[in-house]
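Below: one structure, written as structure tokens.
The complex appears here without one of its protein chains, the remainder shown in place.
For clarity, chains are labelled A, B and C in written order, and residue numbers in each chain start from 1.
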Amino acid sequence: MPVYVVKDKCDGCKGKEEPLCEQICIGDLMTLNSDTGKAYCRSLRDCWDCMSCTKICPKGAIEQRIPYQLGYHGAKLIPMMGTDSITWTCVDIDGKVERFSFRTRNKH
Amino acid sequence: MSDIKIGVFLCTCEGEIEKTIALDVLAQEASGRPGVVSVRKDSCLCSERGIGAIREDIDKFGLDRVLIAACSPAMKTREFTDLGINKYLVERVNFREQCSRCHPDNSENATKKARALLGMSLEKIRYSKALEPVTVPAVKTALVVGGGVAGINAALDLAGAGAEVFLIEKNPHLGGKVSELHRYYPRLCPPSCGLELMFSKLESNPRIHVLTSSEVENLSGSPGNFSISIKTTSSDAIKSPEKDQVRTIIAGAVVVATGWEPFDPTPLTEYGYGRFEKVITNLDFEKSAREQGQFLAQQKKTAFIQCVGSRDERHLPYCSDVCCMVSIKQALLLKQANPDNEVTIYYNDIRTPGEYEAVYRQARASGIQFIKGIPSELRQDARGKISVSVFDLIAGERTEFAADLVVLATGMKASRGTTQLKDAICLATNKDDFIESHLQCHPQDSQREGIFTAGCCRAPMDVSRSIESAGAATAKALRYLQGEIAVSPDYPVVDILKCDRCKRCVEECPFKAYSYDDKGFPQVDILKCRACGICMGGCPLGAISLGELSMEQLSGMLDVLDKSYLGEDEPVVLGFLCKNDAYRAADDAGLEGIPCPSNLISIMVPCSGAVNAMIISEAISKGVDGILLAGCPDKQCHYLQGSALAKTRLADVSNKLKEMYLEPERVRFASISRDDPEKFAATVKEYVEELKQLGKNPLRIQ
Amino acid sequence: MNMKYALYLGCATPVKALKYEISARNVAKRLGIELVDLPEFGCCGFPVKSMDRFAALLMAARNLALAEERGLDIIGLCTGCISTLAEARVQLEDETLREKVNEKLKTLGAAEYRLGVSVKHFARFLHEDYGLDALRREIGAPLESLKFGIHYGCHYAKPSHAHDCFDDPSNPVSLDKLIQGAGAKTIDYPEKNLCCGLTIRGAAEDLSMNLAGEKLDALTNRGADAMVVACPSCCIAYENNQQLVGRKMGKEFNLPVLYFTQVIGRALGLTDEELAFEFNRIKFHPAAR
Partner (left out) sequence: MNDELIDGEQLKCCFHCGKCTSGCEVNRIDPSFQPHRLLHLIGMGALDELINGDAIWKCTTCFTCSERCPQRIAVTDIFWSLRALAFRSCPTSGLLSAQKSALFKTGRLYPATVLDHKKREKAGLPALSENATLVSRIFDAAKADR
């Protein structure tokens, strides 16, 4: 179950060349639609659900659809990045919310 | 970091601060903090004695960082700048305006807040770096674009101050619109005498190089060293070299004086300009008066219609500034040439500020009729006379006038030259196509550093104000013509190890200060940069930091802030306040004793646009209950789009919070004017109440 | 060129101005323009503007939607109707207003309006779409030696934004050009923009008569063979009321008032019956000159 780009939120990273999701995607799947200026995943079935793009998107425009092995429809996994931390919000199919904060090694 | 030596100085402000805040307790605590090697309390740090004490401690303890907890950092900047230590290693903590003064009745909470502030500043100062101004070499040559009265005067003033000046003009001759005039106002003297004097001064000044029939093709480089290519098209003009020659001029500063163009009243078909022979514009009038000896004396019944096209939402929405005086001048000339001429001026409002009022009075005294009321339509009768029918608003009745000549007082619009130049050198223009400036405080600046405006390319103005504006532009330009330019080291630095070259900073910089280096990384032109930090706020990777406020400092401050400093049940609001407006308003709230909840911890930022969404997210993640991002009202933003961008970014965070099943209200933007401390206090109060209703941030660690 | 249009008659033309309707239909036929009658068309909304402006807009919108449903653009004969429909068309570009109007149209059982209709006066259509050159090629009997005073009528080109600024509102020329295309001369007179005054006939009769009289006087003095109009209301003001106006001003007028379609039709070679000259109260006898 791959990523989903919310078109209203995506601003193509303004530079209009290589958006951040394109740069970070290890499978080289994300790219910019040159007509709309919005990002999209060019091969959904190849997505590994690594969520790198979700994490890096400055507009919060990329959502992750959780694969059924892990969650099923309705379950959500939402990252929020700080400079040296990441906070995950996990929602299971019953709507139960849990949050985890971690230090990352991004710092300085 | 282990070997840093911080000196903490606490000021009682002649006992005032200490009345509310337990400074001794805080001093005691501070002395135990890592890196702190000295703590001193003084009754007046900004006095000569106080400064002496700081210097003494710096020597005695070998301090390399100084933390001053006293009044607002916006105050006493001069006293605390030169302490014998790099000024970027001096940190100020706002104990007075934003602590003791705004919570005078709650000593306990004021002390708790002061403790939190002090802790954050101690963390921030650990990452401070010594910075020195950068000196950039600059040429002593200036370029003036436009050889009208403004451009000529700018060239003369610049050369008079010692600069080499290239004055370029797209027409084959100098003089601009002024050379088409018959008389100046208010003195009614001929423009030729002034112009000839200016021309001879230009001729005789070896530092001024005039290029006529020349236009700017493009401009690159930065202030101090602009590289401008100039194309010269024909060879028939004085001093102009060969045909179609392109040359490059290196100039430290540019003065744009591309002038104006007359509004063409043809679209106002009701007045029949172009259809009726005896309907002319004020500029046609000048031409006829100059070229036909008897023109003025021949007229018998002349009508002037004011505001033709000006103050008209369908044409020029602005007042063109000069038309009232132009018509009064022309009416007076007619009356002088033929006292029997029944000159009538149909006006809407007569605008003759300052000395010009005397001319208006003279016009009235001379028997010129002024009728308040604008004709709606002109009709030409069989004899070729123009019948003017107007409702006289003062008399309350219709009057008719059969005129021999009707002069339409048409206004000024931006010239084609301005439009061309704006494209060639990337200048912003306003909605009326004049060159955009901060009209209120920096009228002579354009939106690009090192490029200034003089005369009507900025707004409609008359000859005397054009000349004046040329002087103002010159004074501003001289900073870039001294051989070198000193730049304050506040500019942003891009960490290219983190940068992913997404170009957001390049796109969002309001001053177009970013370009790419040879590897495609963004690099800032420190001469164009105004250190607003909008790039720092926008970088998705947090790779950009300002000299005086880095991402790591902000992050560190968030880490050490005790999110329960007022107790478990009190919300903590982190305020990022822009230094030009909101922070000053907060200070004023303190000075004026407007009570403000002690739940707000404020951090001064150069612009609300400098606050990165990652910092806001991180603050929420680390348990802050609410974020208040306060900037200028949109149109007043000192950095043009800072507030607007900040709002967009905040909306993104707010959306994210909603997705996370957190309350989107935990982030808020407020527009606070510099002079509105009441609004600031009210906003904070209201927000704190709202956050109490929302309850504690679930991410706050117990 | 698509030459099939919905003919919007309004309520004055088919009752008060048969000569206009007949001549217009015959001119259109002669030029190969198909005019379709939509029996469902109702009032344009103009008279209702003085009672309920939203109701007026609804009426206009309903007519626009009707034509749109058939895939036809609208051609009209009355300047008042056309101006009202055209203005509604511009107003409805506002999405919120359009949604509100469409909601109401639904409750009335009418189709929704989706911005897909153009609205033009027949004269504007001839000038803009059919084309002056094409018209000139069809002229078989040019009206040389005739001199007409054109009365446009206020709503012919105003409000200009409603009519896409197709003609100069202060000095309109399109109708002059059509009549000149028919071979006749037109008079350029300063009173050209005067209103016929019919709309205030009920409220201020004297005023209304004075306005009409001024123009009749101006054209009579300039030796016009006839006045040419493009709106049934103006015709009522100048033709039906001509005697009354004359009596009021102490003058005797005898100025024929023709519809532009009658003039063009004549130049196209149509017969007097086809142009319904019998209905003209003040007889037009150009031959007498």
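The rule is simple: a residue touches a chain if its C-beta (ideal position, glycine included) is under 8 Å from a C-beta of that chain, and two chains touch if they have at least 3 such contacts.
Only a predicted model underlies this, so the values are computations on that prediction, with no experimental measurement involved.
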{"item": "Among the chains presented, those that the missing one touches", "value": "B, C"}
{"item": "Sole residue of B:393, B:439 or B:486 that reaches the chain not shown, by the stated touch rule", "value": "B:393"}
{"item": "Identified contact with the non-displayed chain, of C:40, C:144 or C:272", "value": "C:40"}
{"item": "Where the missing chain touches chain B, by residue", "value": "270, 307, 311-314, 348-349, 372-377, 389-391, 393, 397-398"}
{"item": "Residue numbers in chain C that touch the chain omitted from display", "value": "11-12, 14-16, 18, 21-22, 25, 37, 39-40, 42-43, 47-55, 57-59, 62, 104, 107-108, 154-155, 158-160, 169-170, 193-195, 197, 199-200, 202-204, 207-208, 210-211, 276"}
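Here is the rule we use: only the chains that are shown with their structure count from here on.
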{"item": "Touch-based graph of the chains, sorted into line, ring, star, complete or other", "value": "line"}
{"item": "By count of C-beta pairs in contact, the leading pair of chains", "value": "A-B"}
{"item": "Whole-Å separation of chain centres (CA-atom averages), chain A against chain B", "value": "39"}
{"item": "Whole-Å separation of chain centres (CA-atom averages), chain A against chain C", "value": "63"}
{"item": "For chain A, residues that touch 2 or more chains besides their own", "value": "none"}
{"item": "For the chain B and chain A complex, residues of the former touching the latter", "value": "500-504, 506-508, 538, 540-542, 551-552, 554-555, 558, 612-615, 617-622, 652-653, 655-656, 659-662, 698-699"}
{"item": "Residue numbers on chain C that touch chain B, as the complex places them", "value": "168-171, 190, 193"}
{"item": "Footprint of chain C on chain B - complex, ascending", "value": "269-270, 272, 275, 377, 379-381, 387"}
